[in-house]
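Everything on this sheet refers to the single structure shown next.
Left out: one protein chain. Kept in place: all the others.
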Amino acid sequence: MKIKLTKPVLAVVFALLLALPLVTTNNYVLHIFISMGIYVILSLSLNFVTGFAGQLSLGHAAFYGIGSYVGALIMLNFHVNFFLALIISAVVSGLFGFLLGLPTLRLKGDYLAIVTLGFGEIVRLVFINWAKVTRGPLGLPGIPKPTVFGVELNTSMAFYYMAIVMIIVTVVIMNKIINSGIGMAMQTVKADEIAAESVGIQPIKYKMLAFVISSAFAGIAGCFYASFISYISPTTFIYNTSVTILAMVVLGGLGSIPGSIVGAVILTLAPELLRFLSNYRMLIFGALMVVMMIYRPQGFWGAGKRVKNIYKIKAGGGKHVGHIKG
Amino acid sequence: MFTQQLINGITVGGIYALIALGYSMVYGILRIVNFAHGDIFMMGTFLGLFFTQSLGMQFYIAFPLSAAATAFIGIFVEKIAYRPIRIADKLAVLISALGVSIFLQNLAQIIWGTETHAFKSGIEVSTFKFGGLILSNIQLIVIFLSCVLMMGLYFVVNKTKIGVAMRATSHNLNSAKLIGINTDRIISFTFGIGSALACIAGLLVGIYYDAVFPIMGYSYGLKAFAAAILGGIGSIPGAMVGGFVIGIVETFGAAYISAGYRDAFAFGILIIVLIFRPSGILGKKLVEKV
Partner (left out) sequence: MSAILKVSNATMQFGGLVAVDDVSVVQREGEILSLIGPNGAGKTTFFNLLTGVYKPTKGQILFLDEDITNLKPYERVEKGISRTFQNIRLFSELTTLENLLVAHPDCNREGLIESIFGRSKLIAKRSKVVEDCENILEMIGLKDQELELATNLPYGKQRLLEIGRALATNPRLVLLDEPGAGMNGLEKEELSSLIINITKKLNKNILLIEHDMKFVMSISDRIIVFDHGVKIAEGLPEEIQNNQQVIEAYLGRGITDDEE
């Protein structure tokens, strides 16, 4: 069974999401939805590099963490406006992605996975040990909320709507890139680097682009999280977080935007709904990942086939009418 | 102080080397990173703990027994999680391996809890002093055992029939199959040996630090992997060299630079190696056939 993402379906979902804060005043519910939104951005961004460019990154939490700490520190110490902080966090996280990608992405093989894993560990150690700046394990409290024209946006409702806007912007940008020449080049690099080079595509350029964009979006999620939760500590940005994000991407379906969203939604809800399973949750994730790779590598949502590309061409015999429209 | 640190470094280096061998051998044969290797190492350690403490076995029985049991875990993992997707894309194998890693880590936490366990080896600690140098009998055991096992492995790979078959498979899996080598058996054997060595390494960690915990596979696995790359992944002598280098650098780094960053040194080296010599110290450059 597969739900078609037709316009009416999307419109209904969107309307329900918009109406949610009017229906419930329960902060707990909104809180879960906002966390879900943060994870949606994290899984979308990881999917961008792993699902589309085929590069497994296991240090996504590190970029999330860098964005969080950079955002928190500049808001706390230099009173930088939240929205500017979002951008700076993205740039700094992206820059770290670039620096880490330089030595690793030009290599063939599985080095990126290991190096990002190691990087995640180093970043965590820096958060813990660089106490002068990060306050070490104590974490950073009192991170300010966004203000717009002097009005502080400190309600859950405000964060909820901001999260929705951020997700929409993320999805739109990613969709544009994926359905462009860049996206197609990324796909060829994922499929066969030698063949890609033979048609003039420079693999490292696209791997790097994907990795940097992915890191930057994780940074944005981090900064947003810092302001929302107002207290951050190193314990959030650990290996387990990276793995959870990866599980969202994999279970939702590698290389599928709706898949990443569904994966994030389900795996954020799962611990809330399945508290009785708490100890077995990660165990089940692990087993599911194996089963998934064997029987259904395209994920639950499974964008088994791309529906269209930049040229709005349907694969597999569908008719493409005239040339491109918009 | 310097020589003292060197000895400490060699001790942990031997342990890293033993784990690194498993990564390197599997990579040599299948060109995949067995991401779950660190957790197989951890399972081996806990099996040792179980045999000695819960069942009260003697050490000389528990050692080979847990090594054998861990070898089976390794073989089993390969059969279940890698074999069905071996030829498919690398990403799928990597994710499957990661799945196994998460599974084992959490299984251990469910069975043995998340806390650190003392590893009562029952070996009386005695120390020898040479001038200002302190050397414990446990360090001697660790260094001795890791060296003997590595020499044993070197012998198996270079002087026995199955070793020849392993090298042939590593050189070219398909040709090996064509000349009648049962490559599936060789792959299982490789996983078995690698896992058994990792188990011994885990038991040595237990004896040396007297502390084992379910997420130890993560940090030890990572460092051993760094060692395997450093030495040249796919190369057995490389894994040994890499292990010792990582162990020594880490010990010196922790002693002379910062103890808080102890775990970061291995990755620092890893990244530097990848920049300047991606094929590692003793590794060969792999040329893809076009």
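Just so it is clear, A and B label the chains in written order, and each chain counts residues from 1 on its own.
Note that in this section contacts are C-beta pairs under 8 Å (C-beta built on N, C-alpha and C of every residue); 3 or more make two chains touch, one makes a residue touch a chain.
Everything quoted here is computed from the prediction, not taken from an experiment.
The residue touching the chain not shown here, chosen from A:Leu100, A:Leu140, A:Leu209 or A:Val243, is A:Leu209. The chain not shown here is touched by just one of A:Leu20, A:Val171 or A:Met184, and that residue is A:Met184. Considering the full assembly, A:Ile201 is the residue among A:Ile201, A:Ile229, A:Ala270 or A:Val291 that touches the omitted chain. Mapped onto chain A, the interface with the missing chain covers residues 173, 176-177, 180-185, 187-188, 191-192, 194-202, 209, 309-311, 313-320, 323-324, 326.
By our rule, only the chains that are shown with their structure count from here on.
For the pair chain A and chain B, the distance between C-alpha centroids works out to 33 Å.
Contacts from chain A toward chain B in the complex involve residues 50, 54, 56, 58, 100, 102-104, 107-111, 113-115, 117-119, 121-122, 125, 128-129, 194, 239, 243, 246, 250, 254, 279-280, 282-283, 285-290, 292-294, 297. The part of chain B that touches chain A in the complex is made up of residues 31-33, 35, 80-81, 84-85, 88-96, 98-107, 109-110, 218-219, 222, 225-226, 229, 258, 260-261, 263-264, 266-268, 270-271, 274-275, 278, 286, 288, 290.
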